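Every protein chain except one is present and positioned as in the full complex.
Up next, chain A:
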Amino acid sequence: MAGGRKSKPAGPAPPSRTLVLDNGASTIKAGFVTDTTTDAPRIIPNCIARDRHRKTFVGSELEKCKDFGEIAFRRPVEKGFIVNWEAQKEIWDREFFDDKAPQRCDPSETRLVLAEQSNSLPALQLHCDQMVFEEFGFSSYCRVNGPAFNAYNDVQAIFQILRTPDTTIDVPAEVILLIDSGYSHTTVTPIVQGRPLHPAIRRLDVGGKLMTNYLTRLLSVRHFDMRSDPYIVNEMKETACYISLDFKGDLEKTWKGTRGQRSQDYLTGAGIAKDYVLPDSHTRFHGVVRDYEPGVSAKARKGAVSTEDILTLRNERFVVPELLFRPSDIGIRQPGLGDLVMQSLSVLPVGLWPGLLANIVVVGGNSLYENFIQRLQTEILERVPDSCIVRVARPEDPVTSTWLGAASFAKHQHVEKLAVTKQEYEENGAGWVARKFSAGLGVEL
């Protein structure tokens, strides 16, 4: 490893154990790191949920919930930032600090490395720092730009670059263009030597939540009202939606045809239509995607065939993730992902473009849509000169990628440049801490 812990000349040695948190709006990724070990991260629902029997589930207790019908969620993180600390504290307490917490630690002997979304509000950052030191009492802490953590992963491995076994892995990567598409939004972050280039960070306010809500609306217009079942719709979105590589063609294939004459593609499904069997909350707790069988959903609706609730998904499968590339389809006045990348590059020296375009890494749950990488590559190739090499890659697990990068960062000497001790907080004040985090790593390598 290029890293290796170096303790500061003054002050006590840093704690030997670090809690690494990627505290997302949908899930928390959490795990411990020491000099020699990295735990596998746990994925914790970042919500307090209440089911239709009025039973409440906090964080990972949601595993015990079987009936997601009409479930309601309260989320501490809004737009990617921790807003409601009453709820967030409850979840953190139960996951990390209570006696029986699944990942128990003593904050006074632990360092916290926390990933934060770009372009936060100063008040929310202040609240976070105050909670970390004054309420939880971590002995050491740093709040770092989340997307930039991905530069501390083995980026060459993500691009499957062949190398000899004895090659040293350089972290952070020299240049990457990180695209993070999560629950709240989608961001583009150019990163040089682990430093995010702040003037070029751009955000598209399309994320998993909006897409689930959009699918909910389409289903409500065309099938039945599922506004009370966000969990079920989200699952449907994740298993049945895909990104079209031929939007016009796919839309034609899913057109029903004229009134008198149904189109042939519509009748056969053209390989696009799928039947989706909804969970019944008795025997089937998760929905199931099936190949389209003409007439099945209609019969099921009339209760003639079975007790299954089946709906046929057609253009809903691809118009929903299409919002990442054409948000104007529903009236959002923001550029799609292809133009988002170009807007980010446009504020950078042209000399940086080739390096960034050849090292595009996509993370976040939305990158798991079928065809995401191919479509993104196509969109970018349409916008750059022919001579540009555009490479897009997705790490093996795009959901935990930021956490893994943060864990690698926690072992790297860079963490010592940023971490703040509780003592420093008490001596210098929260404003000093905020400025230190805001300044980031600086430019000294």
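As a working rule, a contact is a pair of C-beta atoms (placed from the backbone, for glycine too) under 8 Å apart; a residue touches a chain by one contact, two chains touch by 3 or more; residues count from 1.
One rule holds in what follows: contacts and distances are computed from a predicted model.
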According to its UniProt entry, is the unseen chain "HIT-type domain-containing protein", "Mob1/phocein", "tRNA-guanine(15) transglycosylase-like domain-containing protein" or "Pyruvate dehydrogenase E1 component subunit alpha"?
"HIT-type domain-containing protein"
So which of A:Thr38, A:Gln334 or A:Asn371 would be touching the chain we can't see?
A:Gln334
Which residue from A:His53, A:Arg259 or A:His282 sits in contact with the chain not drawn here?
A:Arg259
Looking at the whole complex, which of A:Ile43, A:Ala87 or A:Ala151 touches the chain that is not displayed?
A:Ala87
Looking at A:Thr18, A:Ser60, A:Ser118 or A:Ser367, which makes contact with the chain not pictured?
A:Ser118
Answer key for A:Ser16, A:Thr37 or A:Ser438 versus the chain not shown reads A:Ser438
